[in-house]
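Below you'll find the structure I mean.
Of the protein chains in this complex, one is absent; all others appear in place.
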């Protein structure tokens, strides 16, 4: 039972719990008021304890240190809800098995993100897309379902785009990203490649980053998402930072707006998670900084009452091209951009009685 | 006498020779066929040898290691040409004294860059702006003159803009820069500020970067430069790299162009320094890379036959917005963006008999 | 009043509160059960608020964000206790004024550390040296007094030396340190000096590191400290880490000991702060790690219930030279090695009724 709300705790499983995002899930869920970890799965670490699986790479809360890593097999798992941070390829195979076996799956993998009947959710931005679940279950004959969260890079600028779209309209977006090495997984970026260096390309990333906000900001029409019809350009770079994706964003608005109007739009934005006071929701999803030297990955990635859940926006200014606004945005790629975003999505599902 | 060309060597002085750019001047000029260092000046290091002045920070060619640092006073200096890499404030004061005393001054300081009668030169791009020298001397009653080179960040994208402007026309430019710490001088960026971090702002930089290409690509009309009339937006960031400013550039062309046309335009570009075969001129000023993961600061900053003089351009592609082209550019901020650019400018002056 | 212990809270002042260590004091004291910040002092920031003073460099708890920075003048300060993290030169001048004016001063500056009547304290190691206070007050005619804490590098290996000295005796110590850039203050290490680099020398550091443990582990004889009579060699290097000084230590013991004996000696060590259950005392001051790849600065600097107060020791093994033991130690240079160590010392003074 949850002491605060008299609801009984939900048991959750984490698929792919031994990677870097998995570690964040375990940390965040080890003190969650509604969810309780019942099972963790892995691949090469099956049979080890979490302590052994994280050896040399990170910390594990004592409470779960001796939990055994299981294979990602629905028949072996007892849980009310499944979080998936599996690599794309195994997510493509495993997640549908869990959905078919009746599990609600909240996944930060890209495997099913782009399917028309799979919601791609930023809880503050498009909670109404969760209505796709019914069509998805019907169409696929599943007892469970899959809900996805966006790429760790998308969330940092798609979230501020929401109030701008609502208040001023959008015509064009150009984003240049400087992404932390943790975004590629523990072994993803060799130190020889990135120490004192920048790699001006991340395979497959720009297509994701250009398309996902169009789906997220799209409208539900006849049980499908009709993407927002504006072009988005993206240049994605890897930089020698540990956590926090920094992004330089240029937006052509639907109408001219002053810096004050834009700041008010961003800073004042709240969504359904704030109205429902979900446990992992920050009071305000966007924090607008006025210090010109901010946001900085090392200082600001952890911002917010729930560290890492706030998106920090700075340097809001008008472009020299009429009708454009420029800003810099930073979000924690492992928390808001992965585990935290998925947990908040699950809280939303729970609060909306989608897990009953 | 220069063994190759039978011209006698010119004696040069370096004002501000003990900073980071000064060290590059000394290295590059220590083996220059036309120029020979006669004097070096400094401020807090006056009276020391170059060896002492560079202690703990870098190497000095044996040939000049025992040269004494002089004050930046024209009456103390005997030289045919003066290079200045003084800090802005002292440049503002000192450079005109040298010009008035009859010295040709080639400066990479920003102090006089924006004056209408002072040429702001990228040798491959706008050598014709050197015609401003006559007006400058006349107007100011100087025997010498001041010629300037652009900000270390400007040169990396203003150079590729030249062939694009010539071949397709330009409507708008948006650049996001990731600048190495050496661009701020040896003590400019504390390690606490930048290790594993990015600072999304560099004081005063964006105004320079937005304005300079407009002057450089402008036309001479009635003895003044009429700036190119397009808006340029810039977002300038400091990143934890040592040398090499990496820039993500988006250009709206005057007409639609294919990637092949753009690549041909950039890769085929040559200017007057190439035609004159100046000693510090690379065979081609722009090197277009096809490997998507390039250019990278650590691998490519030193590119070119004269290391650091080539500008590396990669990731040339069309934007999703019609008529736009996107690319990434890298240039060595201390060489092409400072000492090397100034030396090449001086070579041009020499070859054009502007130093006679 | 402190809710827990019915003692009224002590008001404290922080001298030099606007540097990096000062920020840690403010953070740690903002939630301290016994102490409450009454005043903060600075130099160039006098008249600013803490928020302004930390701008661009760090966070300040809302509670103290609008506190005004005062000059370091005893007549302007109302406090029961003074923490000093002033630079050495001003500490030399200012701290005696405060002591003379009746303030107990706990200082992490090196200014008075080596005076025979000034205690140099690691609370777990030599609390009995606080007895020097009486002699100090008498000798100097002060109402107040000065107590010092060691160099941030000393504490990491002097603490483990204590149980080893007690259990096996010491003959010789050789330490090689890899010190984080934060140890030199915010502007202390230029990024040009340290990115991808190591500086094999830190001015003045090795003398401190070689001498301080001899005083700390010395005995009180006739109101003075008689240093422990063994040679200590130190090589101090600056490395590109943010926080956490890592040290490789070789010790010649007084008698041969097995690895198990040494581990038991270190892991079992507790001191007076543990017995008194002081608020900032970790349950065990030394945490012995068995994972060979630990301790690591990024993973382990924050170790402990009070983050940063535990010293992590790893790689305990015998040397090939008979009678020697080798290990690696890590301590948080800003917390255990500065603010946290001083706060724990103040708690000890308080608990021992030295502040009455």
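Order as written gives the chain letters A, B and C; numbering starts at 1 within each chain.
The definition used in the following text is that a contact is a pair of C-beta atoms (placed from the backbone, for glycine too) under 8 Å apart; a residue touches a chain by one contact, two chains touch by 3 or more.
In this text the structure is predicted, and so the values were computed from the model without any measurement.
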Exercise for review: Decide which residue listed in C:113, C:129, C:284 or C:315 touches the omitted chain of the complex.
Suggested key: C:315
Check your understanding: Looking at the whole complex, which of A:44, A:75 or A:191 touches the chain that is not displayed?
Key -> A:191
Check your understanding: Of the residues B:130, B:299 or B:344, which one touches the chain left out of the display?
Key -> B:299
**Study point:** Positions on chain A contacted by the hidden chain, ascending
**Key:** 20, 57, 181-182, 186-196, 240-242
Review point. For chain C, which residues reach the chain that was dropped from this view?
Key: 172, 174, 176, 178, 195-201, 210, 231-233, 235, 237, 239-242, 246, 248, 250, 292-299, 314-315, 319-321, 324, 326, 328
Point to revise | chain B residues that touch the omitted chain in the full complex | key: 55-56, 58-59, 195-196, 242, 291, 293-294, 298-299
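By our rule, only the chains that are shown with their structure count from here on.
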Revision key, fill the gap. Residue ranges of chain B touching at least 2 other chains are 195-196, 240-242
